[in-house]
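Removed: one protein chain of the complex. Kept in place: all other protein chains.
Presenting chain A:
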């Protein structure tokens, strides 16, 4: 154990503990900026400096291991002046247009400046305005707000293995940008949005679609319906000031109605539908010698990566559209027919935990008639929170309201789609019972739950043991993909989610998404599943009704036309 003093307070911590961690343990707060839990320590911003007796200069507490007998000061005039000066330097190369920034009142730089008591500007502003990259449907990159902390670089390179963002140039001209300063659209960006999630300021944000939604909500000629993804309900609480992981289903529906949506639906319904289609596809590929392993297709971030980087893998990917797109298709076909509405009058909004979903909705092939998109617009969990704030809705005080029909009933299996491993668990519950023609005794597959990046499970299908694998974070996915391409994959079914933890850790989720927060959201997801009356997709009576009334059976001609797609190699998206 290490014995040291911080601000004259005795601290005892384990060897290898950083000064920052040691201070935190003793409730001594050291401000940070580039530091982010779960990411590498770059120690670039130099905000967390402390003074140590006998050491040259100041040391960054995030990167300096505490040593026996260290005398550390986190509050000396030299430390406070340095922090303040470094922050002033950042502000002097920033557009400091706080009130017109998405992150106003929710910005780590702003908060830091306030806490440090910065009320004057000693330095001339030296910002040279650069073009804002908003040429794609998902992510906006505003270099004028970038503080070059490197969090986005770390998450893009090390968590996602994408290497789209990098530090370019040097000295004062050092910028964080995609190669050659080109827009994200020209790069192999998956649009996963993890960069936006960890950005402490408004330099990388989602493409804000809230105005488009308001416009349609105020248009009396439009029937505006909204779908909410399973991962949104376990995180929206954080966005509106409640604790992380809080489930607010009925209140959420009520709040959406207050916003003015005509009908509020649950993406879980089409998650169940996805299981029916994808499960049937899996069984068919197993029985008919089709391409295996079958890989999931729900996650548009992963699809983007596959289409751009791994054309060899495309035949392995399930032809199913994602639940979001299946919902959109049904809205503009089944629902329109059922309600005698012109698809043109139906406007479908999705609330997703994901920025890549915005891109997915704009893909040409995802429209019923080539003109009207299945899903008209996508907003993230964060944007939904913004709309609630714009309306002044206090979600917590609203009475519970049920989801609308005809897509009203959903299952626990569908709720699992929000968590990494959830699609697999849901699929296994259904495929097992269909193939083995007997009930699955233990429906919880613990081995595919949790935050491990690579997980696997086994299931017995008609006497054969079948191995399935789950990965989340694109860097983990690469390992499974490369194994498949090399023909060495031992798996029959592979689930891939681009974001850490799956959709609950998506790029459009509330700020402050750390692995600790992800664990809370995962726990909530499993509670939702456990509380459901139906926990297997094939038990969903509304799904049965849908097949009876419209789709006939899984993988029927009409189901294929509406609910399936194909993939193509695209070097660049533009």
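In the analysis below, contacts are C-beta pairs under 8 Å (C-beta built on N, C-alpha and C of every residue); 3 or more make two chains touch, one makes a residue touch a chain; residues count from 1.
Here is the rule we go by: contacts and distances are computed from a predicted model.
Missing chain, UniProt protein name: "NADH-quinone oxidoreductase subunit F", from among "Copper resistance protein B", "Methionine biosynthesis protein MetW", "Acetolactate synthase small subunit" or "NADH-quinone oxidoreductase subunit F".
Among the residues A:11, A:72 or A:90, only A:90 touches the chain that is left out of the figure. Listed residues A:10, A:68, A:119 or A:173: the one in touch with the omitted chain is A:173.
Residues of chain A that touch the chain left out of the display are 41-47, 49, 56-58, 60, 63-65, 78, 81-82, 85-86, 89-90, 92-93, 122-124, 126, 147-148, 150, 167, 169-174.
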